[in-house]
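Every protein chain but one is kept in place in this view of the complex.
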Amino acid sequence: MDSHTLVSRPRAVRITKVRDENGQAKSLFFRDEFSSKALPGNFVIVWLPGIEEMPMNISRIDSESSVTVWPYSPGTNALCSMKEGDTIWLRGPYGNPYKILGNNSLLIGSGSGLSPLLALAKHIASKKLSATFILHAKTEQGLIFHNELAKTCEVVTATTDGSKGRKGKASYVANGLIANGKFDVVYAGLGEIELRMIFETAEARKMPVQFGLERPMLCGVGLCGSCSIGKYLVCRDGPVLNSEQIRECFAELGVFRRTKSGAIVPVKDY
Amino acid sequence: MDSHTLVSRPRAVRITKVRDENGQAKSLFFRDEFSSKALPGNFVIVWLPGIEEMPMNISRIDSESSVTVWPYSPGTNALCSMKEGDTIWLRGPYGNPYKILGNNSLLIGSGSGLSPLLALAKHIASKKLSATFILHAKTEQGLIFHNELAKTCEVVTATTDGSKGRKGKASYVANGLIANGKFDVVYAGLGEIELRMIFETAEARKMPVQFGLERPMLCGVGLCGSCSIGKYLVCRDGPVLNSEQIRECFAELGVFRRTKSGAIVPVKDY
Amino acid sequence: MSQEQISLEVEIAELSLRNPIILASGILGHSAEIFERIYEGGAAAVVGKSISLLPRDAYKPPAVVEVRGGFLNAIGLGNPGAEAFVQELKKLSAKKIPVIASMFGSDPEDFVKMTKILDSAGASAFELNLSCPHVKGVGTEVGQDPDLVTKIVSATRRNTSKPIFAKVSPSSEILLQTVKAAEDAGASGITATNTIRAMALDVESGMPYLSNRYGGLSGEALHPIAVRCVYEIAEHTKNPIIGCGGVVDWESAVEFILAGASAVQVGTVLASKSIGTIEEILNGIKGYMVRKGYRRISDFVGLAHSGK
Partner (left out) sequence: MSQEQISLEVEIAELSLRNPIILASGILGHSAEIFERIYEGGAAAVVGKSISLLPRDAYKPPAVVEVRGGFLNAIGLGNPGAEAFVQELKKLSAKKIPVIASMFGSDPEDFVKMTKILDSAGASAFELNLSCPHVKGVGTEVGQDPDLVTKIVSATRRNTSKPIFAKVSPSSEILLQTVKAAEDAGASGITATNTIRAMALDVESGMPYLSNRYGGLSGEALHPIAVRCVYEIAEHTKNPIIGCGGVVDWESAVEFILAGASAVQVGTVLASKSIGTIEEILNGIKGYMVRKGYRRISDFVGLAHSGK
């Protein structure tokens, strides 16, 4: 056995390319055999020795894969300042990916939740299925992936402040589209409070959902329990949960979560 | 990983059949996936909990494989008294098998050295190559496998006391046949003193040999060194050594060996 | 022997369990919902994450790294404190799910307070973590000090009538002394073992993988060491032993029982395989018992000592 076959031992990969997505979020590209075999919704855990370890959704799955990083913490700041040729460390990929249901999908993502949906949109397109993508951000500057998405599906742009496209929170725009009855499944990568609101609409219309969740993760492998939501572990059962699973943990969704030390705290909106 | 994939952890197998080979040696048959994939010359290590652990050549390789046991020690006595339905424990198979060289082989075995040569003779026959087998024992009672061997190759029976077939030690009979120049390789499973004498004849005629050796084994896996002969380990490099290897350890062959505690002692003739 | 004639029930120090499989401390935290899932998945009881009197932060990630044969972890005993755990305990005891409350600390007074809080909240038993290998002052350093062990176990004993298990370290020369100190002070049994202090380095950065540098080794690499501990302890005590460390299938669980354990904890395997492994282990044990003609687990507890 080669130590590199240990999927949960960080392996060094060289950044082959850095793409500035919107003056804030950066996509870091790298060659990694494990990531190139991932499925949309799988995530990796990125380590910067001496700094931090951070779960990251895989935004592009290919011979060169990518993660797209938003600078919200010391570790993500450090990642966003990295250059081609620098080294980052990965373990994973982890988690249960999105599963393709239905023929006409609605995808909704905002900010850092957009990453796995980019990979998913490409995957849906490769199966020649139709999809509409609500590309959301708080303000126009937050919007990313537009051109890439436009090649794969119909893109509906929206911002909370209305600086571009439709105006409103992602859930507001999404619920409007869900209401027109055209779609047979909703895929969403948003904050939990937004997800909660979309779920209520989808349930009323008996429409299946697949939600990509993010909760604090200490281990990523199903050992520590910090990522739990109800009876589920976001790192193992998720990050993508389906309608049945969301129903079971709905009391917690967008309401409270655990810290890495196990304390219960309210979920914040971003 | 299932603990059964640990080739060096003894696994319990049920004896499916016991065959009395000559009133003394018994063949114990069992179903064991690892053994059924062994090659002629490979050996297993048989464990009887609370009694002993013993290396044993595999005499028949098939969906039901067998070892053929001579009652020379407490452990082998216990094995020889076992019945169908009893359990024995195996680890392995181990070692480097016989390699088929040439088109007309001479095989020579006596007593407990006959086991791997039975498997080898069947293997040679399956490749439609010719072979002559010197089936030797000290006395007529010691002869085993005659009928099975006769189906695969020409059998020359011989005994030290002349009670059956040609008269003389195995090396004497073998050297006589080697001298007629008909054979292009010699496979032998005999005591080392006999092997030593055959090797001298074969070398004089530049005839390649493959000798199956037996030396005291504590581990069977190349950890302890007790089975060493010169620079070779009988458990790993052997039990089958070829002419080049025998040449390199010829000073020791049939002269001295090590005990399980590493002391040097002379090799005895049986 | 048919499956019907077999009972997996065990009685360890007055704790009646429907089978011998228990979730190990710290694995999957202490959420009542997760524990209920583990219980529904087959485990007879769960041990809570080790709790201190006051909340304590976990170490920064990386807190976990895979090595050959297991994982290293240095979670740092992060926990929200005894009062926070009461909420979970109450939910679980309402559902009659047996919870063994794990506690750590270095001040016997803390154990007095925690025991009172958790006993009245419905803990079925207590486990004293005397053996965390990666937190200074409250782990193996406690277990190494027989006097402190005596004080902590006595403090706990005086404040509960429920079973108390002392959890020991596999990496101790004075293992049997710690065991004796704990039992003399009133421990009902021993959990053997915790993880063993270890480290892994990244050759590219030259840095330890874990933010805490040192961590505890769990998983199958630990199993033969933990089995040895259970066997050694069983040679010296008649009290029940709970085996823990590297159980990955029914055979590794049965090894613990043969070595002298009355019950077996599972941890890392839930990550290296899945939660479903609990059921596979139970089915494997049942099949083994049918084959061997054992009616109860106690029929083969400690059997490996008889042939020596």
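All chains are identified by letter, namely A, B and C, in their written order; residue positions are counted from 1 within each chain.
We adopt the following convention: a contact is a pair of C-beta atoms (placed from the backbone, for glycine too) under 8 Å apart; a residue touches a chain by one contact, two chains touch by 3 or more.
As the structure is a computational prediction, the values presented were derived from the model and not from experiment.
Asker: Pick from C:91, C:228 or C:273: which residue touches the chain that isn't shown?
Answerer: Selected residue, touching the omitted chain: C:228.
Asker: Which residue, C:10, C:99 or C:198, contacts the hidden chain when the whole complex is considered?
Answerer: C:198
Asker: Have a look at C:67, C:99 or C:270 and name the one touching the chain we're not showing.
Answerer: With C:67, C:99 or C:270 as choices, the missing chain is touched by C:67.
Asker: Looking at B:142, B:165, B:220 or B:254, which residue reaches the missing chain?
Answerer: B:220
Asker: May I ask you to list the residues on chain B that touch the chain which is not drawn?
Answerer: Here the touching residues of chain B are 1, 3, 6-10, 12, 47, 49-50, 52-54, 87, 89, 91, 217-226, 228, 230-231, 233, 236, 249, 258-264.
Asker: Need a quick check: the contact residues on chain C for the chain that isn't drawn.
Answerer: 67-70, 72, 140, 144, 170-174, 196-201, 203, 205-208, 213-214, 217, 220-225, 227-228, 231, 246, 248, 251, 254-255, 258-259, 288, 300, 303-304, 306-308
Basically, only the chains that are shown with their structure count from here on.
Asker: Hey, which chain ends up farthest from chain C, C-alpha centres compared?
Answerer: Checked the centroid distances; the maximum from chain C is B.
Asker: Can you compute the centre-to-centre distance for chain A and chain B, using the mean CA position of each chain? Integer Å is fine.
Answerer: Distance between chain centres: 63 Å.
Asker: Any idea how many Å lie between the Cα centroids of chain B and chain C?
Answerer: Chain centroid spacing, chain B to chain C, equals 50 Å.
Asker: Which positions in chain C touch two or more other chains at once?
Answerer: Residue numbers touching two or more other chains: none in chain C.
Asker: Two-or-more-chain contact residues of chain B, please, as numbers and ranges.
Answerer: none
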